[in-house]
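Note that this complex is displayed minus one protein chain, with the remaining chains in position.
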Amino acid sequence: MITTLDAPRARPRATRRRLPKPTLVLGLLLLALLLAAAAFPRLFTPFSPTDFDYTAILKGPTGKHPFGTDNFGRDVLSRVVHGTRIDLQIALLTTLFPFVFGTLLGAVTAFRGGVLDAVVGRLADLVVVFPFLVLVIAIVAVLGPGLTNMYIAVSAVGWVSYWRLTRGEVRTQKGAEYAQAAQVLGYSPSRVLLRHLLPNAVTPAIVYLMTDMSLGILLGASLGYLGLGAQPPTPEWGVMVADGKNFMVTAWWISTFPGMALTLAGLTFSLLGDGLADALRPRS
Amino acid sequence: MTAVPSPIPPRGPATPPTPDAAPLLSVRGLTKTFPVRQGLLDRWRGQPRAAVQALTDVQLDVRRGETLGIVGESGCGKSTLARTLVRLMPADRGSVTYAGTDVLALQGPALRRYHRQVQMIFQDPYSSLNPRMTVGQVLREALTVHRLRPPHEIPARVTELLNLVGLPPEAAGRLPHEFSGGQRQRVGIARALALEPECLIADELVSALDVSVQAQVVNLLLELQTRLQLTVLFVAHDLRLVQHLSHRVAVMYLGRVVEIADTETLFSAPSHPYTQGLLAAAPGLDPTRRRAQPAIVGELPSPLRVPSGCAFRTRCPHAFARCETERPELRARTDGQQVACHLDTPPLPEETRTARP
Amino acid sequence: VTRGGQLTYGRYADSLFLDPVLNDANLDIWILTNLYDTLLQPTDDGKSVRPGLASTYVVSGDGKSMRLVLRSGIRFADGSPITSADVKWSLDRARNPDNGAWNGLLESIQSVAASGNVVTLTLKHPDPTLPSALATFNSAIMPQKLFAAAPGANDAAKAKAFAEKPVGSGPFVLSEWKRGSYMVLKRNPYYWKKGEDGKALPYLDTLRFEIIPDDNTRILKLQAGEIQGAEFIPLSRVAELKASPKLNMMLFPSTKVNDIIMNNRPKLKDGTANPLSDVRVRQALNYAVNRDALIALVTFGTGKPMKSYMSSATPLFDASQKGYTYDPAKAKALLAAAGYRNGIDVTSMATSGSADDQALLTALQQMWGAVGVRLKIEQLDAATKTARYRANDFQMRTGAWTDDIADPSEITGYYAVSGATEAAHTGFRSDAIEKLFDQSQQETSRVKRAGLYRQIQTLYTNAAPTVYLFETPYPVALTKNVKGFIQIPLGYNIFERTSIEK
Amino acid sequence: MTAASHPGHVTAPVTGADGPLLQVQDLNVHLPTPRGELHAVRGVSFDLRPGEVLGLVGESGSGKSVTLRALLRLHPRGTRLSGRVTYAGQDLLTLPDARLRGVRGGQISMIFQEPMSALNPVLTVGEQIRENLREHTRLRGRDAMDRAAELLDLTGIPSPRARLQDYPHQFSGGMRQRAMIAIALASEPKLLLADEPTTALDVTIQDQILRLLLKLRDELGMSVVLVTHDLGVVAQTCDRVAVMYGGRLMETAPVTPLFTHPLHAYTSGLLRSLPDGGSGAHRQPLQPIPGSPPDLRALPAGCAFSPRCTFVTDACRVAEPPLVPVAPGHASACIHHDRLPPLQGQA
């Protein structure tokens, strides 16, 4: 038996329990706020987001309606708060499938290479040479407007970014010695890919996912502007901004507050993205 | 000897393996090229135009129980050879036979069995371990996937393996970044040993380590080899280490093996002009013996444009017309030395070492 | 009045095809009369006609022929005289059943005869709508020679070429057209009509249409003084612009009605039972609409409630019509009587991207919800919506109508009579209305026609094939110095007497 | 302070000038890190004669590069420097920026380990040489061109004029290192700081480059500080050696005594741990230094090497031993320097 040559030197504990970066903390706090608004909108406002109040049409911010009311006398605050759920849903569903599908496909094509990789590459080219918005509009036009079809359309296009990111990362990681070690240890390709490569290659995709989530909400807004997004009376921020644009001069609050909510959500995701990038990077 | 207490009792020189035994691993005509692609964005990548000649007609035998050192300049194909042997890369041509089986044709379960017999340990202590898996997970995975132990015996075996490489049991719970470089190399070795292989392929195992730690890992390798009767392919560019560890040494230049001999012969009577230059260029530890002239002049040619004939001719002091047109084959010399050179006995470079005060 | 100058007018979309006969869209129709003149013209209130290129017209006693006398000295914009041959050719082209969508308006004409400055129309039957039809864009008089000289093998090809740079006899003539961007019209120096100062109209030298699709941008440009007029001001902005000291916010009376068109058939296209086939349900829906609230919410107080399927600006609209009052209790009762105590589910198609449709249906959702009618909104882009509608594959849809001709027959033929389009695709059919309508189409006495139309309107209201909503005006904003612009109830933008005052 | 300012020197072999070219006194470097300041260089003192090649050796992380960069104040923002670096009568650590720029690349040049990453990939080699000429000489246009070609020629690059138009990636590793040396030599510096200039190269090329450095030293009379962790390189190249460990100098000595009679336990251990390089396979255990190199954040009390040292006594753990002269021209920071066993096979 060989005796221990040197005692393993654990790094100071502080290394492991390092406090998360302020960006991540702030991002998580904001996310918590958004999630709270989505889960318990009634906590934030007593009004229904859809009920009309003929007596309070286009009223500016007051104590009763801190964000004012819209052209139907609906409380803008409660529409903004209730919109959180929809917009988080949009953020999630516009990106979930592209993320999962694109990432997996990227991993598989990078790992396998060959014909599969080439075919998917051509497909990606095809998607890429179409202007994104135009393609989405065309697909929504085929399927009809509404959130579900928007998700489908965005998914049909959105996977390419994840595919490309993950593919590049897996190709890099594939060369890393731990991945080669896993192959030499006789592990099955799927184990090498899923257990070893993917966890180490998914970080850029996750970081991009955060940006993409706010882009998803923005896309929802753009489609809303063209009438292809969320359908009334759903309180969705982008559509609220779009609807409010006619009142920008006379009733600025209708579009400004949802606009701020959009920005806040964007900020949240971007902070989370930066923070996650730090947190997910394995320390060495 | 010094008074430094050594944890390993010094032994006599290891018995060299019997030379007449059939080789355990035998490589014939192994050739590997990497097409170089051009272009920027992947999707617009064009057709391959040039290719890196990483291995050309490599031929060597590894005998059971021996340590074969492989040296050569950077980019000469050492790693490519190692990786091809463990099937990390397909070869273009040639054959690899391990204990009678054709390694390059192995598939599925047979390939897994091969991997249990031939393991590789890697150079980079920072990238050779999955940064997200604890050492325990790494070892457990190897044991479970190959069903080497019933589940209840696995924890004990993990401890045993850690012990074998000189790590305490609590190392199992740590992530790679919590270890020093030398310790990581031990983990890498433990991972390879988990499969109880017969043959280890060590690619630059200690090159990335500090000098003071290198010796620790080298000792471990020596110890394990003797205890477990391992056959070792030791790839390195540090000639002193190779000399110390290997029974025999193969010298590579631009994808080709230019000389193989037992260590004694190679270091005392190098035959190939490149081997001679390489040995001369290695900086010795004696400041009083310095050479006035460079050992080899000229730049290493690009592996994309390997010179015709003998690849070394562009830098060889003895090159003559035939070297340009005809490629010298690896030929056996009388004393078991194999050399790829048109000259039977190229003159040793004249002793230019000068004494300094 | 001040003569000269250029008026820049912001339109929300560009014209498509400047041929009076083969065009299809309001985008063309509403400006065509600035380029092409007709024999007769609608009056400013859109309720009757007055002489145009023809100085007089006389209908024979039996109502089966009409004689029109052309003004003397009238010319096309290129200076060539307008002859009765041009008139005959133009009318023959306009009534050719192979040409365009509007030939039906002249369907009663048997033949056209031209001699000297007299044009005689021989009719198949008496037609009270003919004067109005002759005042409609598609009977515009075009220069036969120039048209024939246009490149192209057949009428359609020539029309395409001609319409790129049309020459008519309207107050203006097209001088430059950059599709989707702008269109420049120049004063027609040969225009026959005289202005207040006794000199030839129009007052403006140049009329420029700028295409500005975004409502806000159009208004911003107007406010910045970059344009002098802007059409289709969103109704939400009307009050604000009215208050602006620099602008005249005009609300021109229109023939536009906004309604919900219902599928009256017992089964929907997908085979499910349709509660809207029960007249009580349709009436209930009408009773459940709070039109005043809608007008406040959707039209920002600019609209007025519909009392009949036709607008109150349509000739022969019956002022005694009451339409439907807001009576949710009655609506509930009717629903209950029809067996829908637990309410019903209905779906309405809406045009995606239309803020008005959204506002309207969102409001209706609320109102109908109060009586147990659960409205689902299905937003479709215009093309899909039209296709589904045309295939009768819908339950409800938002609808709007504007008359093209100063006569109730057009809207009645489309809404109330089950012709080729099955009463606006509702599938509604009333034998009584069919009979009254046939009568009215041959009745030359205006009083008698009015009586017939009163009955039709009452019958239609009671049968409630559609949900009456509101009438809306044409909202046009002009800078204060723009005078004499008018948009008549038929939608025509009339610039001949428009001037820019100092 | 230590007494290191007066360890003796090997007589500089080329120039006869006396007085040190560069004098480093009690250099301390505190680097900013996310986890607080890191005291990376701790009281380093040495001096350098004209024409001398000083080897700075030590394991990874011992502070060699930080020391070298601190001489030219090439440190990240937020770094604290203290001590004195005297060059030509001026303290480089307090010199105004504008004047320091004249010294940097002018009087004192620097070359790095990775020629590929130290050369700007998007500028031609010629441009990168001329850039230096423009900053430090009056050569312009054709003259600069000629001089650049001359410099490439000096470093042994064939057909230098043509190669001026090439980008770094078009050079081989050895040529890149030569090009970097050519850039560094453009202003005819008095001192060349070389941070592991051959670590990335093959032995045969390393051999050529080191030889080139020595040739240039002889021809141009410049001094060289050569940072390396390869003791062989030191043995073959340097006149004098300074050994670093944990941010401190452990031993300074002329090259021969250092290899024959190391007077610090660390140096001794290092030399002992190397294979001896006889003629055949030995396959005997080496003699490693136990443990692993120190973490600058968790240095032990006393001598930084004490936890790994086989000769350690309690005295070692009391205070950091200063670097003191122990033999002519030989200084050591080991209190047991006189009790170290001789190296096998030498003495």
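Note that the chains are named A, B, C and D in the order they appear, and that numbering of residues resets to 1 at the start of each chain.
Note that in this section contacts are C-beta pairs under 8 Å (C-beta built on N, C-alpha and C of every residue); 3 or more make two chains touch, one makes a residue touch a chain.
Quick note on the criterion: contacts and distances are computed from a predicted model.
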| item | value |
| --- | --- |
| Per UniProt, the name of the complex member that is left out, chosen from "Pyruvate synthase subunit PorC", "NADH-quinone oxidoreductase subunit A", "Peptide ABC transporter permease" or "Monovalent cation/H+ antiporter subunit E" | "Peptide ABC transporter permease" |
| Sole contact to the chain not displayed, among A:Leu58, A:Ala107 or A:Leu262 | A:Leu262 |
| Per the touch definition above, residue among C:Gln6, C:Ser55, C:Ser175 or C:Asn216 touching the missing chain | C:Asn216 |
| Touch criterion as defined above, residue of C:Lys145, C:Lys242, C:Lys304 or C:Arg388 at the omitted chain | C:Arg388 |
| Touch residues of chain D, complete complex, unshown partner | 69, 72, 74, 100-106, 109-110, 112, 114, 117-124, 131-132, 135-136, 167, 169-170, 180, 183-184 |
| Residues in chain A touching the chain absent from view | 122, 125-126, 128-134, 137-139, 141-142, 144, 211, 214, 218, 221-222, 225-226, 238, 241-242, 245, 248-249, 255, 259, 262-267, 270 |
| Hidden partner chain, residues of chain C it touches | 16-17, 24-25, 98, 101, 156, 160, 163-164, 178-181, 210-214, 216-218, 220-221, 223-224, 226, 381-390, 399, 414, 419-421, 424-425 |
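Here is the rule we go by: only the chains that are shown with their structure count from here on.
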| item | value |
| --- | --- |
| Pair joined by more contacting C-beta pairs (B-D or A-C) | B-D |
| Chain with minimal offset from the mean of all protein Cα atoms | A |
| Chain whose Cα centroid lies at the greatest distance from that of chain A | D |
| Distance between the centres, which are taken as Cα means, of chain D and chain C, whole angstrom | 91 |
| Between chain C and chain A, distance of the C-alpha-averaged centres to the nearest whole Å | 47 |
| Numbers and ranges of chain D residues touching at least 2 other chains | 288, 290, 292 |
| For chain A, residues that touch 2 or more chains besides their own | 5-7, 9, 11 |
| In the complex, chain A residues that touch chain B | 1-11, 15-16, 121-122, 124-125, 128, 168, 176-178, 180-188, 191, 195-196, 199-200, 282-284 |
| Residues on chain A engaged by chain C in the complex (per definition of touch) | 50-52, 54, 57, 71-72, 141, 144-146, 225-228, 231-233, 243, 245-250 |
| Chain C to chain A touching residues, read off their complex | 215-216, 234, 236-237, 239-240, 293, 296-297, 300, 351-355, 358-359, 361-363, 365-366, 377-381, 384 |
